[in-house]
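Omission of a single protein chain aside, the complex is shown with its protein chains in their original locations.
Let's turn to chain A:
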Amino acid sequence: MSNTTNTATAANKAWDPKSIIAARVAQELKPGMLVNLGIGLPSLVANFLPPNSDVFFQAENGVIGLGAHPPEGMEDPYLTDAGGGFVSAVPGAASIDSAMSFGLIRGGHLDLTVLGGLQVDERGYLANWMVPGQKVPGMGGAMDLVAGAKAVIVAMQHAAKGEPKIVPECTLPLTAARRVTLIVTDLAVICPTDDGLVLQERAPGVSVETILAATSAKLIVPDEVPEMVLG
């Protein structure tokens, strides 16, 4: 079952944990999709899409057709992403108000959201908006996105400071009581199902044992767990 190798290819050596996650998530974006990327790590996913991918990105502050950061000196103070950073708009973009923006999210018009995570549990439930007793930033749009998007991918580091983030049951407050579609980490791709969490792929050079050791939730391990194929 284990297929550990220390002879990672030259290409693999260049893959830092965040790039592994972003590149693998990017493979889930298909032509014609409307996609919302969370701020931070999920926003890196756009860097790994092929040109002319025919994906429209939504920013919940009010744009469909989010483009790259504009060249210096060409920023528009009225064209920003949900983190407040300057962006551009692609041809065919639309600007919308907040009611329309969240109508798209809740109403089943958003094909996919990619969000960071603090914990995901065996039910596939996500906690990603607060740590009681610590900072309370607010949920922003996260609860609407997880409750309303057609598909939810959690993009996160597999463990935080040695502590598993994929756990039997979330101890942090949930973002929504909804099973997410896929969990992509720097170690693995995991799919929540009716039977539980299924280990689908390993990151390059990572063994199933390593993944199990970094996971406190029960994982269903098929006979074959292929390695992620990254660009």
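Simple rule for what comes next: contacts are C-beta pairs under 8 Å (C-beta built on N, C-alpha and C of every residue); 3 or more make two chains touch, one makes a residue touch a chain; residues count from 1.
Note that in this section contacts and distances are computed from a predicted model.
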item	value
Among "Peptide/nickel transport system ATP-binding protein", "Acetate CoA/acetoacetate CoA-transferase alpha subunit", "Amino acid/amide ABC transporter membrane protein 2, HAAT family" or "Cation:proton antiporter", the UniProt name of the subunit that does not appear here	"Acetate CoA/acetoacetate CoA-transferase alpha subunit"
Sole residue of A:G32, A:P50, A:G83 or A:P168 that reaches the chain not shown, by the stated touch rule	A:G83
Residue touching the undisplayed chain, where the options are A:P17, A:G67, A:P173 or A:G205	A:P173
Contact partner of the left-out chain, one of A:N61, A:T185 or A:T215	A:N61
Chain not shown: contacting residue from A:P31, A:G73 or A:G138	A:G138
Residue numbers in chain A that touch the chain omitted from display	59-63, 76-84, 89, 95-99, 101-102, 105-106, 125, 135-144, 147-148, 173-178
